[in-house]
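All protein chains but one are shown at their positions in the complex.
Right after this comes subunit A.
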Amino acid sequence: MKVHIEPKPQNMVNTFLLIFVIHSMQVGVGIQGFQRIIYLEARHDAWISVILGGVATAIIGFIMVKTLSVYENSDLYGIQYDVLGKWLGNMINVLFVLYFLGGFHVIVRNYIEVIQAWVFPEVPTWLLSLTLVYLVYYGLNGGLRTVVGVSFFSVVLSLWLVMLLAYPIQFANWDYLFPIFEAKITEILRGAKQMTFTVIGFEIIYVIYPFLKEKDRVHRHMQYGLAFTTILYLAIMVVSLAYFSGGQLERTIWGTLSLFKIVRFPFIERFEYVAITFWVLLILPNLMLYMWAATRGISRIFNKKEQKISWILLTFIFLTLLYPLTRVQINMFNDYFAKGALYIVFVYPLLLFGAVLIKKKFSRKKDEANAQTNE
């Protein structure tokens, strides 16, 4: 495997678009119901947990970009190969591929569950997953630029959904937010930990980095994207805390969707039907980029053409989606995935960064030693 990548110029994307990639990757199915799980830990101080979760993403985002910028133009797969050697490196590469595929699977599962719970109880899972898989396949065939374009339009075209969140504010009871800091620090931290499933997605920077045009602006735009997401989550959390009472929040599985329920216009009511189906556009960039990242991984490890691999992977993932899971099992799967993601996204990057730094120091010493002997 070559550590450094030289993408074709027609596959490169503007660094500016990284904002949209990061944001659209983070916003997916987690946002539909993150209020409850955090509220259960941190009570009405849950918004502090959201901020802490946002700060954590900013720090990890910084570490990730720093790791990548040690190399000239490489991605996660190349770095792990370089640092950890052929066998261990490729093993962890495969682990990451599995993680990306797992992300794809979890998103589709959760979304289909929402669709079946709220809109169409009787539409079969295979049909819904087939349409999603086909859309992903069609987008991936267009290349990275198409995929990034979908995430751009996904963010831009769904901004109006955010504005609808202003609607519940008129029924808000701001006293629900007080007193502040009633929860213990440990509870707030545990709440922040529960944010994992909602905020992950920005690890895509590990794979997309070599395809960005201006490398010196990557970090700035990454932080813009992360901040945008954090502000959005904070706004939703504050509105939810003020709108729902504590007891309601404990029982509301999909808090954000329930907020849409009360939106009413002269020509349309029960807005959650529109919102939930519109969510296809919000999860589409997630699915595409996860699948793209997995495809990149396989093609890097085995040195094969990407198009064929995306075919195989999509068929494979479609077959796994056919396996019937109950609500409890999906919940369990979510929890396992979130736990894994916590280590993969929030702990492992620190280790990798350390390893990269040591390797760099070591090789520089070696270079210096070589230079001296040459003299």
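In the analysis below, contacts are C-beta pairs under 8 Å (C-beta built on N, C-alpha and C of every residue); 3 or more make two chains touch, one makes a residue touch a chain; residues count from 1.
Everything below uses one rule, namely that contacts and distances are computed from a predicted model.
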Exercise. Between "Stage III sporulation protein AD", "Spore germination protein GerKA", "ABC transporter ATP-binding protein" or "Insulinase family protein", which matches the UniProt record of the unshown chain?
Worked result: "Spore germination protein GerKA"
For this session: Consider the whole complex, including the chain that is not shown, and state which of A:22, A:50, A:68 or A:115 touches that chain.
Result: A:115
Seminar exercise, completed: Of the candidates A:5, A:284, A:317 or A:356, the residue in contact with the absent chain is A:284
Seminar exercise, completed: Out of A:2, A:264 or A:327, the sole contact with the unshown chain comes from A:264
Seminar exercise, completed: Even though one chain is not shown, subunit A touches it at residues 13-14, 16-17, 115, 119-120, 123, 128, 131, 135, 138-139, 141-142, 145-146, 149-150, 152-153, 264-271, 273-274, 277-278, 280-281, 284
